[in-house]
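For this view, one protein chain was removed and the others were kept in their places.
Should a chain be cited, it is by its letter among A, B and C, assigned in written order, with residues numbered from 1 in that chain.
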Amino acid sequence: MNIRYFAWVRERVGVEEETIEVPGGVKTVADLISHLKTLDDNHAAAFEEEDAIRVALDQLHVEADTDLGDAREVAFFPPMTGG
Amino acid sequence: MNIRYFAWVRERVGVEEETIEVPGGVKTVADLISHLKTLDDNHAAAFEEEDAIRVALDQLHVEADTDLGDAREVAFFPPMTGG
Amino acid sequence: MQVQPLVRIQAADFDVAAETLRLTAGRKDVGALVTFTGLCRDEAGTLDALELEHYPGMAEAELTRIAEEATGRWPLTGLSVIHRFGKIAPGENIVLVVTASAHRRAAFEAADFLMDFLKTRAPFWKKEHLVSGAGGAWVDTRAGDEKDAARWSSS
Partner (left out) sequence: MQVQPLVRIQAADFDVAAETLRLTAGRKDVGALVTFTGLCRDEAGTLDALELEHYPGMAEAELTRIAEEATGRWPLTGLSVIHRFGKIAPGENIVLVVTASAHRRAAFEAADFLMDFLKTRAPFWKKEHLVSGAGGAWVDTRAGDEKDAARWSSS
């Protein structure tokens, strides 16, 4: 699965994009976040303030309890500040 | 007193502007309208739909019961349709 | 610190870009700029032109009163109102309002407020000249206009 990071989430993780193997037990966005936090200190730091993280599944905003389904791309980022 | 007319009020009265002597008993805008209606058929026709007429005293919107006071200019016109 | 609004009544067309630049050039305190342009419409294809009559003197005075009410109510960095008079063909500009502020809500609300009050209080009247040459009618007030203006007294 392709994972993308933006803004300070990207800075904390240290990469813009990565492809990871999703373990069998990971069904929802929240499951994926829990898994990512175990990868290393950078990921753990990026997802420390979990409530501040927004998620898009195949470029659509979703909530943490959303099933990953067949999504090819998941993106994590802080609340938006455009405009 | 200087009287000005605009839009269809002007067209019905037949003049843009006129100066009239205000009789002693005329105190308010409504009194003035009653007086103007007696001048001729054109004035009577202009003020027939009295509720549709708006009034400005020295270029300030006022209601019919407003005292004429020392006003130098009274204007009569239909509801505004600018913008 | 309240800004002095620019109010102009003119027969000539206006340049929205120039009026916008007037409120933003060389500044770093404008975060939001709203322009409202009112144009002459003619969906039916029967209109030759609108003729805009106004009350010289009072038109400027009343627009200034409305504009100053807006600069008093919202923290604006600039406000301009330009209203044309005379014959205006379909597709042409009639009125321009530009509001500038640090914040978007103030810019939006002030422009909206200004148009609502301009419609009901500024001494302008529209007469239609028809393509057929028939004597056109004076445009009637829209029932919604008074209601739009009334929105601002409850807030």
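Miscellaneous remarks
Definition applied: contacts are C-beta pairs under 8 Å (C-beta built on N, C-alpha and C of every residue); 3 or more make two chains touch, one makes a residue touch a chain.
Computed from a predicted model, the values in this text were never measured in an experiment.
By the touch rule given at the top, the unshown chain touches A, C in the complete complex. Check C:108, C:138 or C:152 against the missing chain and you find that the one touching it is C:108. Think of the hidden chain as still there; on chain A it touches residues 4, 6-8, 56, 59-61, 75, 77-83.
The omitted chain makes contact with chain C at the following residues, 16-17, 20, 24, 26-43, 45, 90-91, 102, 104-105, 107-108, 111-112, 115, 144, 148.
The rule we apply is simple: only the chains that are shown with their structure count from here on.
Comparing mean CA positions across the assembly, the chain most remote from chain C is A.
One inter-chain figure worth recording: chain A and chain C are separated by 48 Å, centre to centre, where each centre is the mean of the chain's CA atoms. A straight line joining the Cα centres of chain A and chain B is 72 Å long. Averaged C-alpha coordinates give centres for chain B and chain C that are 26 Å from one another.
Listed for chain B are no residues, as none touches two or more other chains. Residues of chain C in contact with two or more other chains: none.
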